[in-house]
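Right, one structure below, let's go through it.
Here the complex is missing one protein chain, while the rest keep their positions.
Chains here go by letter, A and B, matching the order in which they are written, and residues are numbered from 1 within each.
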Amino acid sequence: MPSDNPVLLILDLVGTLAFALNGALTAIRVTRLDIVGVVTLGMITGLGGGMIRDVLIDDLPPATFNDWRYLVVAAGGGLLAYALSRWLDRLITPILIFDAAGLSLFAVTGASKGLDFGLGVGQAIILGTITAVGGGTVRDVMVRQVPTVLHSGLYAIPALVAATIVAGAYGFGFEGVSIAVGAAVVCFAIRLVGLRLNLNAPGPPGQHR
Amino acid sequence: MPSDNPVLLILDLVGTLAFALNGALTAIRVTRLDIVGVVTLGMITGLGGGMIRDVLIDDLPPATFNDWRYLVVAAGGGLLAYALSRWLDRLITPILIFDAAGLSLFAVTGASKGLDFGLGVGQAIILGTITAVGGGTVRDVMVRQVPTVLHSGLYAIPALVAATIVAGAYGFGFEGVSIAVGAAVVCFAIRLVGLRLNLNAPGPPGQHR
Partner (left out) sequence: MPSDNPVLLILDLVGTLAFALNGALTAIRVTRLDIVGVVTLGMITGLGGGMIRDVLIDDLPPATFNDWRYLVVAAGGGLLAYALSRWLDRLITPILIFDAAGLSLFAVTGASKGLDFGLGVGQAIILGTITAVGGGTVRDVMVRQVPTVLHSGLYAIPALVAATIVAGAYGFGFEGVSIAVGAAVVCFAIRLVGLRLNLNAPGPPGQHR
């Protein structure tokens, strides 16, 4: 369980904060919600991926329910985003960077928690990927957007890469802070390159877009 | 488990009925579904919050699967709403009142069931709030509306208040019918005041709406 591993707990909390900031700013940008809606969407985005993860590995009630730090960090991120919303015009890029950070960190902590719970390497890769894309997918559904995981070619793939690095290294007997951080950095870099170059995977053949 | 506690079972079933009526009438009003769609959305709304609650505390299969009264009440509420749809124009206010009633009752039964399952006070408050807003959120997503929990400032908050009253009283050694009913009435009153005055929490600073 991440909570037993201080490094993973920190990565998990930083990921929660990043997604909470992202979700709350998205709430302001897309649908102009009031403070309760902003903080609520921030919390859903920050906590959603981890709750899906914990349901799938049957670690219930979810970590959120047992460790108040998650709730405090998610609510704090939502409130901070609300306070920052005055400067929303300058926050378009940060919104995407927070999302990339949450994605990267949750891919790593999802895969690691899966391994700690005895999943095989392949299973841990899937769990890491689902954890990474879960919160943002719930966020997009709630504000009626096509989920990023569907329309952005380089969203699920960097998460899959990071989860594969963590679980693959574990399969070869390696684990530790440097692998976790390195995997997150690789995912983050791929995601940012994709955003910068607006790279998507190829579209369906015969479809002009 | 509410089923062991006759008062909680009754509150849970009344909440299921209220949400089923609300969800089915929403189906008619928003998307003009046929009878199967109307009853289906009524059942999803009536049963959704409790199923999410039972997944999160690992009481599986959910109460709905073990106790036919939930299914009968939810399906009956959906059919009743279908029969009433002739007078839909006069039912706009009842739709909101049914929603407020379901919200209030599920906040109380969610928190109580969490306490019965050994959750701490803080965890039971979160569980009660999620149970209360869960069914309506699934309803709104299915008919493609921004969930009420996001755009209505006084929706999550009264649920949080009711769950806090129940769990807080339990923390101080008090529990019972009067506390459960009192907490639901407080939530219901706050929600109705919010609807009546169209009160929302403040919007983001610098955003003219």
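Rule of thumb we're sticking to: a residue touches a chain if its C-beta (ideal position, glycine included) is under 8 Å from a C-beta of that chain, and two chains touch if they have at least 3 such contacts.
Given the structure is predicted, the values throughout are model-derived calculations rather than measurements.
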>> For the chain left out of this view, which of A:L47, A:L115 or A:V149 touches it?
In response: A:V149
> Mind pulling the chain B residues that touch the left-out chain?
Replying inline: 27-28, 31-38, 40-41, 51, 55, 58, 60-62, 64-66, 68, 71, 82-83, 85-86, 88, 141-144
> Taking the full complex into account, what residues of chain A touch the chain not shown?
Replying inline: 55-58, 119, 122-123, 126-127, 137, 141, 144, 146-147, 149-157, 200-207, 209
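Methods note: only the chains that are shown with their structure count from here on.
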> Hey, how far is the Cα centre of chain A from the one of chain B, in Å?
Replying inline: 29
